[in-house]
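Every protein chain of the complex appears in place save one, which is left out.
Order as written gives the chain letters A and B; numbering starts at 1 within each chain.
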Amino acid sequence: MEVLQTHKGEVKAANKYIGKNIKIREDVKLVQGKGHYIDDLELPGTLHMAYATSTYGHARIKKIDTSKCFTIPGVLYVVTGEELKSRLSPFMEIATPPSGNLRDYPLAVDKVRYYGEPVAAIVATDPYIAEDAAELVDVEYELLPVVLDGEKSLEQDAPLVHENIGSNVVWKGVWDLGDTESAFDRADLIVEDVVRTHRYASVPLETNGMVASYDEGSNIITVHSVNQMPMFSLPLICAALGIPPSGFRMIVPPNVGGAFGGKIINYTHITLVSYLTRILKKPVKYVETRTENITFGTHNNERIYHVSLAARKDGKVLGVRMKAIDNCGAYPRYEPAGAVIWAQVVPGIYDVRDIYVEFIQVLSNKGPTGPVRGYSRVQHNFMWERMMNALAKKLNMDPTEVRFKNLIQPEKMPYVGPSNTIYDGGNYPASFKRLLDTLEYKKWRDLQAKSRPDGRLIGIGVAAVIDSGANNFSQIKIINKDFPASGNSDVGMVIVDQFGDIVARTGTTDQGQSHATTFSQIVAEVFDTDPEEIKFQEGFDSISNIWAAHSGAYASRSAVIAGTALYYAARNLKQKVLKIAQSIMDEPISDLDIKNKEVFSKVSGKKIPLAKVASVAWSDVGLLPDGIDPGLMSYAIYKPDFKFNMPDERNRINNTLTYSYSIHATVVEVDPETFQIKILKHVVISDPGTIINPLVVEGQEMGATLHGISAALSENLVYDDDGILLSSNFWDYNVIGAKQMPDLELLQDVTRSTSSVLGVRGIGEGGGGPIGSIINAVEDAVTPLNIKLISSNISSYDLFSLNRKNEVI
Amino acid sequence: MRPRPFDFYQPTSIKEASEILHSHEDAKPLAGGQSLIPMMKLRIFSPSEIMSLAKIKEMKPYISETGQILKIGAMATHDMIHRSDVLRNAVPVLSEAAGEIADQQIRNRGTIGGNIAHGDPSTNLSAALLALDAEIEVQGIEGTRIIPIDEFFLDLFTTALDHGEIITEFRVKASPHTKQKFMKVAKSDTAFPMAFVALNVGLSEGFVENARIALGVAGPTPLRALEAEKFLLKKRLDSEVITKAAQIATKDLEPPSDVHASEEYRKQLLSTLIKRGLSSFVG
Partner (left out) sequence: MSGKQLVNIEINGKKYSAEVEPRLLLVDFIRDTAKLKGTHIGCDTTSCGACTILLDGKSIKSCTMFAVEADGSKISTVESLATDGKLNILQNAFWEHHALQCGYCTPGMLMSSTFLLSRNPDPTEEEIREGIAGNICRCTGYINIIKAVKDAALVMSAETGKEK
């Protein structure tokens, strides 16, 4: 049994509730359809907003005529960018000038910069009417040339997405770590390659939605929204609206239908409905259609890596140089954060210290990017996994052998990487070996060799990735040293109420991570009381609930940061309970403990219910001992120490608190005629650190694996040469279903995190492990056809086309 | 997304329905709506008048057997067709094709009549009915007529139905002794198929007696591979013949290109499916 041991060396008895497979309490209401999602909210008199969107990828808006909209009864208001330009401030940009000068509003101003960009918003009494009117917005466009590819956007004569910043560059920076010159001098061979990651999206099943209402009396705008980073978004929204945070209340409903990063940059819509409710004095609701969600609801960064890798002939990598060009679409909304977030996993899972990275983020006429499960690290992890395979190929070595040569060894843990990331434990080689044994790697290699003469195309691929969690916002200072956020923090509150019930709250939001269950387990552990007995208050409210400025559910941070805050709050409250009980029971505090909502003496066996202590603490306060304030309410805000808290002159910083890893192994078979790809076996091993609830951890791992498989084999946002998005709904943007999802074998090698208080690692994003293992497996399968893969997405159609190209040559 | 407004008619007899269609040029019949309603929601297609077939008393869903002829009411759902024992035994290709339409919910609601009237080259049933040489009974203001399936599909989303006519019944000959197969390639159940084929081949002592090969997403309409069918006659289905037939069937095709598959790739898929289907009939 595991021990709940804090990094300060404090030891508690074996865990009783943390680590238990406790059924998820949230599930009970959700299986009855009793969740409260944003679209379920019906404020009296609610009006509905719909967008008219751009039908071009890049065009000057010559004229917008909205007069026809008003021919439909029920249409109350139509707003365009022209109006917003004079009434709102452009959104704050993370980047410094020149790109920091670009002007971003909730609606297109002067020109449209990507297909599907909102150009006008209609407010009507009914969502059907709003959509009818949206069709009647008449826009006169002057077409402009589009730039879609990241590298092309850097060319001298490339069309400018935002003219006023003089180029398409959002940000560029250099990481010059170790001594690559010497590494390349010592190398036996250099492998050069290009690795591309494709554009896909999170597509949570519930799209973005928000309802804004305005109270004239108090001059407060209240927004209910699915935003997963409410206190990051709030200042952006308030600044755009020109109101103080005290005039803006942000509420996130208890149930959000998934997010996976895709519910952060929705602040543009929140700003707009807030603007409109203040004018119309009625609640205004907007819920994205699926088409809108796929078009602008957050795309993943497309990235091109040009990599040179220096190695010894035994497979040891000595150093690596790369230039990365990251395409963030038309507006950097959470960007250019992605231009530094990849650096959480600079060396991947490998012991490579001499690394040089030139990173450029550029604009294009595509939809805006932002966090998508595994944000910015998926791309970098994928690059490593492709390069490892490229090296193996060049050396004619087995790709697993090359990886064994380079994995960080367990005795080096905690491992301070070349950019000062502190990998917090784990035994990578042992896990990798266990994974290969479970897969029956050798058996599959034999079958592959044996079946090739019959024309069967079987392939095996592996990918090892770091899944970093609990981010350090200071890394954004690499981009902008004046950016007013650093570190990370969250808050926990525990109350023993008047009846003796234990009630917990945190500042996080929840999009399906089962916080009520897992957080209750943490509090239950401290109070040695059945988690069922711990009440948890769900939902986020910037006015009536607790929060820290970093609160939210993103970057796999909730368990690590909010969980720790809650642990501290519970511990502090327990002390207060015991202090009061000491005077009631007249026994020394050292003899007292709590179990099952009773305070008991370990010596006399005497016990009193928590309710008794609560009654004294809250109402019978005359009985309180001197120096003890009334109430049983404890509030703790936790700010982790990242050790390397701030970036140095070489951009070195410990970017996150925990570094989980996972290794995926996939066996695929490619049909030699139809080129359809079938997964025959998929095994995953990971180290999530101390597990609070195995059901939740496994659930996250399976979900992250689904996202990776779907991204690698199916999901692809395809634009034509004119910048028109061809895959804007589920007919053409295909997420995998139950028939495409393979069975998974999940393995865990659990070690405590050496960095987090509870030993927990942030997990859930998954690092994009399956993408690498699948692409590597597919390439391995089609070895006899001599097909080279470059992208993180492969379809049967692509394989056909690549094969056809070979035939022609 | 939600559809544009429309006027709605709910006739209770075929006569009334024909009259409505006759006097309302824009009226579009609505059966299960599984093709029509999504297009209306996306506002790709927005008829100003919709005429529901749901309450027409003569148009209750049915599947019946009269001697060698199987009759399927136009309002029979894909699910009914897929699960009908009669059809599974007599015309398995139709049953298989129906079972591979989209998903269970769509099969529960979508009808064979609506599916075929849509004139879409990517509907499974069109290929199966072509392979079975089906007859389509239609009724209009001037009475009833029979349209052989070979004459039904004219162009993309265009059929031999006159405005005012409604499909009322499909008839296929029971052919329990022929070899039949429906095969399809699609990325997922929510995606449009990349290619599919429906095969119906009569064999006598190993030699092809008759063959009908129907191709889906192979051109603007559901198509038959007429030359390949002819080529197969009186031949033994060995691998050389099969390969040749697949080649003939696809060589002059011009399937559509889209984000899921190019013309060339679709041809390759169709050819492979034909090969595999025919091969499954021998050995």
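In this section, a contact is a pair of C-beta atoms (placed from the backbone, for glycine too) under 8 Å apart; a residue touches a chain by one contact, two chains touch by 3 or more.
Everything numeric in this text was worked out from a predicted model, so none of it was measured.
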Visible chains that the absent chain touches, using the contact criterion stated earlier: A, B
Identified contact with the non-displayed chain, of A:153, A:222, A:271 or A:289: A:289
Residue, one of A:203, A:747 or A:763, that touches the chain absent here: A:203
Which of A:118, A:297, A:512 or A:688 contacts the chain that the document leaves out: A:512
Candidate in contact with the missing chain, chosen from A:729, A:755 or A:773: A:729
Residues of chain B (touch criterion as defined above) contacting the omitted chain: 1-10, 30, 33-34, 37-38, 41-42, 50, 52, 54, 79, 102-106, 108-109, 189-190
Absent-chain interface as seen on chain A, which is shown: 23-24, 26-28, 30-37, 39-40, 128, 202-207, 255-258, 260, 289-291, 511-514, 695-696, 698-699, 702-703, 705-707, 729-731, 735, 737-739, 741, 743-744
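The rule is short, and it goes like this: only the chains that are shown with their structure count from here on.
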Rounded Å distance, chain A centre to chain B centre (Cα mean): 44
List of chain B residues in touch with chain A within their complex: 1-2, 4-5, 42-43, 185, 187-192, 194, 258-262, 264-265, 268-269, 272, 275
Chain A residues within the chain B interface of the complex: 127-128, 131-132, 135, 289-291, 673-674, 676, 714, 718, 726-727, 729-732, 734-737, 739-740, 795-797, 800-801, 804
